[in-house]
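Apart from one protein chain that is not included, each protein chain of the complex appears where it belongs.
Note that the chains are named A, B, C and D in the order they appear, and that numbering of residues resets to 1 at the start of each chain.
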Amino acid sequence: MQVMPINYYIFLSVALFTIGIVGVLTRRNAIIIFMCIELMLNAVNVLLVAFSKMHHLNAFAADQLTTVGTEAQLFVFFIMVVAAAEVTVGLAIIVMLYRNIHSVDINFLNRLKH
Amino acid sequence: MNSILVSVLWGILLMYAGFLTKNKRSISVLAVVGAVAVLSANALEYMGLSFFDIDTKGMLFYNPYSYIFLVVIHASLLLYFLLSGTEVEETAATPSDHYALIFFVASGISIIAGFKSLLMLFLGIEIISIPLYVLAGSDKSNLKSNEAALKYFLMGAFSTGLMLMGIAFLYGDSGTFYLEGINMGATEMSPLKAIGGVLILASMAFKVSAAPFHFWTPDVYDGSPTVFTSFMATIVKSAAFFAFIKLFEGAFGKIQGQWQVLLAVITALTLIVGNITAVFQQSVKRMLSYSSIAQAGFMVMGIFAMNLMAKQGLVLYFAAYSVASIAIFAVLAKLKDHSVDAFNGFAKAHPLVAAVVLICLLSLAGVPLTAGFFAKYYMLVAVLKNGTMYWLPVLAIVCAAVSVYYYFRVIQAMYFKETEAGSVAEIQFSSSFKVIMVVCALLIIGLGIHPDWLMDLL
Amino acid sequence: MNKFVFLIPLLPLLGFLINGLGRNYLGKSLVSIIGSGVLLASFALSVAAFNWVNAPGFKPEVIFYFDFIHTGGLRIPISFLIDQLSVLFLLIITGVGSLIHIYSAAYMHEEAAPHFARYFAYLNLFVFSMLLLVMGANFVVMFVGWEGVGLCSYLLIGYWFGNNEYNKAAKKAFVMNRIGDLGFLLAIFWMIGQFGSISYMEVFAKAPTASVAVITGITMLLFVGAMGKSAQIPLYTWLPDAMAGPTPVSALIHAATMVTAGIYMIARSNVLYTLAPASQDLVAIIGSATALFAATIALKQNDIKKVLAYSTVSQLGLMFLALGVGAYTSGVFHVMTHAFFKALLFLGAGSVIHAMHHEQDILKMGGLKSKLPITHLTFLIGCLAIVGIPPFAGFFSKDEILIAALQKNPVYYVLAVATSLMTTFYMFRLYFLTFGGNFRGTDHQWSHLHESPFAMTFPLIALAVLSVVGGWIGIPTLFMEDAHRLSNFLQPVIAPPSEVHHLEHSVEWMLLGAVLTLVLVAILLAARRYGKNFKVENTETGLSKLLANKWYVDELYDAIVVRPLDALGAFLGRVIDNRVVDGVVNGVGKAVQFGGRQLRLLQSGQVGSYVLLMVASLIAFLILQLFWKP
Amino acid sequence: MPLSEILFWFLTALALFSALMVVFSDNPIHSVLWLIMVFFAISGHYILMNAQFLAIVNLIVYAGAIMVLFLFVIMLMNMNTDAEPQKSQWMRIAAAVSGGALLLILVAALKDNAGAVSRTSGEGSIGLIRNLGKVLFTDYVLPFEISSVLFLSAMVGAVVLGKREKNSKPVNH
Partner (left out) sequence: MYAAFDNFPALLIWLPLVGALLSFFMRSETAAKNVAVLFSLLALGVVGSSLLYVDSKYQALNQVSYVWLPGLESSFAFILDGLTRTLCLLTAVSFPLIFLFIPVGKYKQPHVFYGLMMLTQCGLMGVFMATDALVFYLFWELALIPVYFLSSIWGGEKRIRATFKFFIYTFVGSLFMLIGIIYIYLKTSGSFNLINFYNAALTHQEEGWLFALFFLAFAIKMPLFPFHTWQPDAYEQSPTPVTMVLSGIMVKMGLFGLMRWLIAMLPHGAKAHQTMVVVLAVIGMIYASLIAMRQDNIKRLIAYSSIAHIGLMALGIFTFQQVAVTGVVIQMFTHGVNVVALWMVADLIERQTGTLSMSALGGIAKKAPNLAIFMLVFAFANIALPLTNAFVGEFMIFSGVYAMSPWWAAAAGISIILSAVYTLNMVKNVFYGEAAAAVQGFMDIRPLQSFVFVVLTVLIFFVGVYPGPFLSMIAETVSLIVNKLTGI
């Protein structure tokens, strides 16, 4: 295994994150927007794991048995948990809306404004 | 810890209560009992009686400040249940489920009252947010409610993404999720920490509906069933603020000067947007939504200053703001029409309730001898004490003056205008409702005359 | 004696209170007895005071009562000063006042009881204020009386308040007086600043220490006050209008006493004026100009009281001329004689008006001497006195003024003589039109003409006697060495001019003769023109129209002061206050509302734009945090 | 270039490309599939970083469960046609500009971040399920329990929203 600057991971993550944001901005389909948000969460996950590794390795040099970095990977785990819960509720909302207006186009959501 | 446990258990209990009884009233009573239970559980822990003792690995830690905050929250919750119980029953198909969700939210609030780790913050905020998405959309056949739910959900999820990214950067910088760990280190912010800070700031601003991340607020508050708007705009918002200040004090307290400009900008924008836009509103409900933004502007000032004065004052602000808003929303929920004109002649038809609403509005406007005055007062002192950016309090009071304009429109409608068709007279207020309203008024006036009753506890 | 001095003003005040409060309960005769009685008592006390003052070894005495204002280095006591000058005025005021009160009892008898009482109350209040004015030992007490008489003048001019013209006249009088009062007030403040005191004694004692400029300023401001009260140019227009009041009021206030307050003030402050030649010149110029100006107007007036009013203005001008040329005693002397004959003339006019059932137009009179013998005779004496035929009172006082004017500047003399001649002409025009020739009124009036009751004729007679003998206390050295008893009497208060260069007696005799001749010519002219053969001419042209319309001064004031101020008030109220000042306030409110309307557009309802705005803000925040270094 | 580096670049390219395709696919189903592709790529990265547990969980939870749920919903709504109307032109431009700006700023801010470099990404074994599990059930038992509340509330919420009310029909108002 070779040297891999943390910046690469950061840039990758930021790029994914940005793509997610652009997706949220450009799409009108609520489900796709939601998927883009999931993409953003995954970008975070990548970054967390990368940082976890980085910190672990920094500590590893001093102490072979270190558990530094575990917390970030567990954080990723919790993010996934939460994402799953969010998806449950989110899709329920989308389905509910679809039942009422037969569309998931967010541009139709403009009864509430000003 | 007690309150987390009790509220979760009570949530589960209510969840099952729906199977046991179809009597909505008894479910409400159960919820009220639950609120009392949570309140007393928290109070017991404050007095030193903890139901259980586990090692949280320092992820949760409660100090008196947290406990008093929770007391305020739980007391508000109790008032909320007492005043709005009937509305919950009417709005919700299955009130037991809704009450359960509210109790889950309460447990989330208890978590973020004591978080020391970003993980707990994240979990707490999610436990609060997810039931709220549901509550916002709980009037399922109402398209406005649907719309509110979806908007809230999409934007909430988006802001969660921002927060997580921020957390990731902070972790990358410091290698830990503990607040103390983040706060340690250089006094000069590294880019990682700066980016993390900004991202997490944005997401917290979103949660407390501070401009320019407030856009969801008016739509969601307006669209949600009034009874849940009340809950969201008061108790939940207070909790979000508590998390906000706890996070920024814990994680960035040492480098306060380096992010204060951002908060000043946020404060100014929030004050201006909230107040100026509220002036235009014709619907009281939507006006209150904007007013909640405006009030958030004042609370952000506390975070901007972040000294002892600010921390104490914020809790007072929560109490003042929550009690007043809950009472007004409770009345609003009983009115079919939410326009300002719907309040015409209200004072003549219901003098007592009108008087309480009057006191609440005065408190929101920050008129002395109400709790709202001292709340705002503490914020101003905190900012002035901070010693920089004197334009901020000046802007704040100008905005407070503007706020008088829209709050007093309701007062004018209630007291100085005649009703057209006797629509307000048809509304019935039960005597228990009136009693609770009077309690609200007394709380507001009591805290307005002698805020030390609360402040001494902090 | 000094223990009872306070009673002199207090008695009229008491009369005011009794009559005022009891006006609904007291009968008319009781009211008149109280009203006149208090004044007679005051008069008696004044005589006693005079005796006290006149006694050898008397020193002017300040009688202190209490501190009116005493704080922070400013001390204003309520105290009275009894000296020769004030006692002289006391006598004039209470004496003439008593006569006029008695006269009024009959003259006003037609009034309903409450109004009758109100009238006497006002009159008593006036006397009280006037006494305060002359008895005060400092400028503030004088000012208190000064404004008090203004108030009473206002109340009495507007006594018949049902008539709006009268009310306007009353208001005009008060406002014009106020303009003068402001000058007086400023002078008082200046004196406080300069001398730290407003008491006569201290101010006069310290006066030589102040610079001439300061004294000039103070005296000029004082003179502004005098201009208002004594109806001098440019503040004279109220006095003719003031004739709206009952005639006895005109006699007392607007002829004998109040209007001479300005002369009293300057005579009282003669120490200051002597130190300020520029002010003296101003006084003399204004005085002589007013004298001449008012006389020209009087030439063409047809209202019996208006003629007398302008004559009063003119005579006051002469008095100021006297003061201005340094002949303070002469001024005071003329005040005294003028009080006698002008009161007499007014009361005579009142008698005529009474007889004519409130007809005041002399063009509708004529030939009254047969029906009103006493009035006629006394009126004639008054006319002779005012034009200065020896040995009537006016002769001595006026002659003194003329001589003093000549000594100062021949121009003043010429002006004064011209005034005298015009006075002669219009007074005899008045006399002939009223009493001479044929009656020009209705038959009904003629048949009801009758002499006035004794209560009215008695004061006429008394004043006529005074108009004859009143001047003898001031017989000039020309006739008798050291006969000027008034001058001697007043010497402690008014020091005679230091550098006196007397005219040759022969020159004096010559001038005297010339003036007398001219006066007689004027009388003859008037008799020719307005005697038996007089016919009413309806058309007035040229100069005479100008004079009949009083040089259009009222209209001028209206155009340059009243109306612009009114317009300015309206403009400020409607435009500046409503639109500009309030407009700014409302504008702020409107701006907030406008801002609200615009800002809410951000709230488009679109999730996409919300998120976009959030992201944009986030970018801005990142830039601010990462790259912005203050 | 060592294998791991080649793999890194390959996975990165795959992830980014797939992510872009998620955003730009017209057909929602394609988006879902591309998103699954992203997850695979990311899982690959996890493995490269020796975080095998997360790599597996990512595939099982995300690609396996969540995405299937998405797919299910999309199909339920019969949305396989690319019927979605496009957002207005300026909105897309604004999105692109702001996305680009955000990326630019973050990259600009972090380009000098010498902070730490992952020297060899194979060392350490915290990513193994044994280690993670141990920590999770000892130190992290509290958040773990708390997340159960989260699930509970999500469940209740889904039930509340999903349950059809009696006599309720969509109302347009």
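In the analysis below, a residue touches a chain if its C-beta (ideal position, glycine included) is under 8 Å from a C-beta of that chain, and two chains touch if they have at least 3 such contacts.
Just so you know, these numbers come straight off a predicted model, no measurement behind them.
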Omitted chain - touching chains that are shown: B, C
Chain not shown: contacting residue from C:507, C:543 or C:565: C:565
Among C:182, C:363, C:455 or C:602, the residue in touch with the chain that has been omitted: C:182
Of C:34, C:90, C:144 or C:267, the one touching the omitted chain in the full complex: C:144
Missing-chain contacts mapped onto subunit B: 312, 362, 367-369, 373, 377, 380-381, 384-385, 393-394, 397-398, 400-401, 404-405, 408, 412, 415-417, 450-452, 455-456
Hidden partner chain, residues of subunit C it touches: 66-74, 114, 140, 143-144, 146-148, 151, 154-155, 158, 161-164, 167-168, 170-171, 174-175, 178-179, 181-182, 185-186, 188-190, 192-193, 565-566, 568-570, 572-573, 576-577, 581-582, 584-585
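As a working rule, only the chains that are shown with their structure count from here on.
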Geometric centre distance via CA averages, subunit B-subunit A, whole Å: 27
Centre-to-centre distance between subunit C and subunit A (centres being mean Cα positions), rounded to whole Å: 98
Rounded Å distance between subunit B and subunit C, as computed from the means of their C-alpha atoms: 77
Residues of subunit D whose C-beta touches two or more other chains: 87, 91, 94-95, 98-99, 102, 106, 109-110, 113, 115, 140, 143, 147, 150, 153-154, 157-158, 161, 170
Sequence positions of subunit A contacting 2 or more other chains: 6, 10, 20-21, 24-25, 28, 33-34, 50, 52, 54-55, 58, 68, 71, 74, 78, 82, 85-86, 89, 92-94, 96, 100-101, 106-107, 109, 111-114
Residues of subunit A that touch subunit C when the two form their complex: 21, 24-25, 28, 33, 106-107, 109-114
Touching residues on subunit A, where the partner in the complex is subunit D: 1-12, 14-16, 18-23, 25-29, 31-32, 34-36, 38-39, 42, 45-46, 49-50, 52-58, 60, 66-71, 73-74, 76-78, 80-89, 91-96, 98-101, 104-105, 107
Interfacial residue positions of subunit D with respect to subunit B in the complex: 106, 109-110, 112-113, 115, 139-140, 142-143, 146-147, 149-150, 152-154, 156-161, 163, 165, 168-173
